[in-house]
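Below is a slice of the complex: some chains, not all, each in place.
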Amino acid sequence: MLEGVYRVLSDAIYFNLIREDRYMLFVNGLKVSIQLTVFAAIIGVIIGLLMAIAKLTNNKILNRIATAYTDVIRGTPSVVQLIVIYYAILGSSQLPKLLVASLAFGINSGAYVTELIRAGIQAVDKGQMEAARSLGLSYSQAMRYVIVPQAIKNILPALVSEFIVLLKETAVAGYIALDDLTRAGTIVRGRTFDPYTPFILVALIYLYITSMLTAFMGRLERRLRQSD
Amino acid sequence: MIKVVDLHKSFGDLEVLKGINTEIRKGEVVCVIGASGSGKSTFLRCLNLLEEPTKGEIYIDGISLMEHKKDINKLRQKVGMVFQQFNLFPHMTVLENIMLAPVKVKKMPEEEARRKAIELLRKVGLSDKDNVYPSQLSGGQKQRVAIARALAMDPEVMLFDEPTSALDPEMVGEVLAVMKQLAMEGMTMVVVTHEMGFAREVGDRILFMDEGVILEEGTPEELFGNPKKERTRAFLSKVL
Amino acid sequence: EKEIGGDVIMKRVLIYILALVVVLSFMGCSTKIDTMKRIKETKKIIWGTNAAFPPFEMRQGDEVIGIDAEIAKRIADKLGVELVVEDMEFDALLPALVSGKIDFIAAGYTVDPDRAEQVLFTDTYFTAVQVIIVMKDNQEIKGPEDLKGKKIGVQNATTGDLVASKIEGAEVKRYNNGMEAVMDLKNGNIDAVIIDDLPARMLAEKNPEVKILEEKPSEEEEYALAVRKGDTELQKVINEVLAEMKKNGEIEELVKKYSLGEQ
């Protein structure tokens, strides 16, 4: 029995990792997943910030645009968004695929970040804006120097959590032929014909990274709570 | 200096200010008293366009606030404001709080702004607190920093909205002292306050507000010594 | 919430790994499937395919049609059972067969020694060859040698994938089906697509902007059906069906019918 288990395991490792240096597929896939997540997160935060401000100003047109954006994005699956953005909207843009995918996921994430930031900004005491305006700062200056820095602090942990969500979302990047970590599982499966092992490996890698990020988020939350 | 003509303000259906008329001269210290909900804060905030009047006119140095909403940031620089809840910026040090507006709004060079901020801190008696965050200050210290912050823009008039009501009793004195000094230096001031002692001693004129209008006004002697209206008397009997 | 440090996380992850190892080994020793018995009991046979490979299999409305579909239908008829179609990603076909999700593969499936280690192939029924698709106005790529260092689109885990993966310096983009690859070719995101000749012809027909190169990137290959190792009885039935269809020229007819008549 034990010998059988050992055989199965060592075979699984040999065929899915060692042979033909297949572990490199996972390593490269992970690299792509992380790059994609980081780029998308940056784009998402920028979009989220702009859209949150658009939602909070009194400009009706900006309000409408921002609301339409968040409604559409939060109302449709990210896979569908990815396909539409990749094949339809940015179809013939000639941009590198990683960039297009980052844009697609960034646009997706941005809608959720918008709500985060909006809530974070609204959580900043109203008196802060009044004090800033009474000193002669313009609305945008008050936002930039007074409100947003405080809001950021409020929402940092939630942003890390959104980052984790984003990392998981990018697992469908294979839909546009980007060789991310999940795709690496598919490729290895196509080579080894082993239905379980590649994806269990993939799952473990994701799990490891998200655990790290979760632990980091916890520490961040505590740190920020202390500094109040 | 400031002229208010038939000022009205409604929040939805609720009419809070029902026609305010008054004039505040240069160097004058005007204290506003009245029951809670009578519209004192709203009046003060209108002077700064923190609330937009529903009707009426406000002139500062002869310029209509209502006609120059575009230049509101310019006009606001002439008017400093101090809030009941201090509203210091918690993510900045005391010095940064004071320097922010001069540097960003007046484009004053950092060094000059810093020198000025340090001088103002000395003036409010907090020279040693320049690199401290607001959370490490007591209420009275916070309010003095808030005053210094408003003064950093060299305003022509200072508005105070119950600057001492959020303070523990032992800290009220230190804030009032700073305000008294300001008044003596000739600053034009509009002070909403429940500190009748301060109003009597420092105020050139007292406005008694009731249900959205200025019911009675006069020198402290007139108003405290010999109130004409029944309402004024009732109010004063409760607070004195 | 109590403090969660990195080492605790590591410990947790290790526990998960151990748990999974147990599950894995359990599955490694999983039971054999008696395919014929099951087919007879359930009155169903499950055909696994990837219905984005015209003319062998494609969608028409809700149905899967094509050359392989007709063959599969014949097999079911011969066994006197109902045919159930499992339309899945191409790369998942073999694992699905091995794990028992499907009973046989008919998917323009090329006989290949690696695959033969895992499954049992039937007799072959079609000879195919990989071809290169490029844009019509592409003057640079004239044959396989010009693909070095280029971006090549393929369908994941197909023969085309294997061929492209062997080209020096080529960047292989693996799509879920050939159509997506051609769409990306038209969008200018890749330089060429390597795919089986018949699907290539149909793709070229629908997309006049592309052309098929004369020069082939690899040798000819043979399509066959595949069953689980040990399912010799089912293999025999399928071989009989194939032999019959080959003998009376049906396969050729089907090729003609689906390559031209459709659409």
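Labels for the chains are A, B and C, by order of writing; each one numbers its residues from 1.
In the analysis below, a contact is a pair of C-beta atoms (placed from the backbone, for glycine too) under 8 Å apart; a residue touches a chain by one contact, two chains touch by 3 or more.
It should be emphasised that the depicted structure is a prediction, and the values quoted were computed from it without experimental measurement.
The full set of protein chains in this structure file adds up to A x2, B x2, C x1.
By definition in this document, only the chains that are shown with their structure count from here on.
Interchain contacts link the chains end to end along an open line, per the touch definition above.
Between the chains A-C lie more C-beta contact pairs than between any other two chains.
Ranked by how close its mean Cα position lies to the mean of all protein Cα atoms, the top chain is A.
Between chain B and chain C, the centres computed from C-alpha atoms are 78 Å apart. Centroid to centroid, with C-alpha atoms defining each point, chain A and chain B lie 47 Å apart. Counting partner chains per residue, chain B has no residue touching two or more of them. Put simply, chain C touches chain A in their complex at residues 1, 3-6, 8-9, 12-13, 16-17, 20-21, 24-25, 27-29, 89, 91-92, 94-96, 98-99, 114-115, 118, 153, 156-157, 161, 173-176, 180-181, 183-184, 186-189.
The residues of chain A lying in touch with chain B in their complex are 125, 127-128, 130-138, 141, 145-146, 149-150, 153, 228. Across the complex, chain A is touched by residues 48, 50, 73-74, 76-77, 79-81, 83, 85, 87-91, 100-101, 104-106, 135, 146, 149-150, 153 of chain B.
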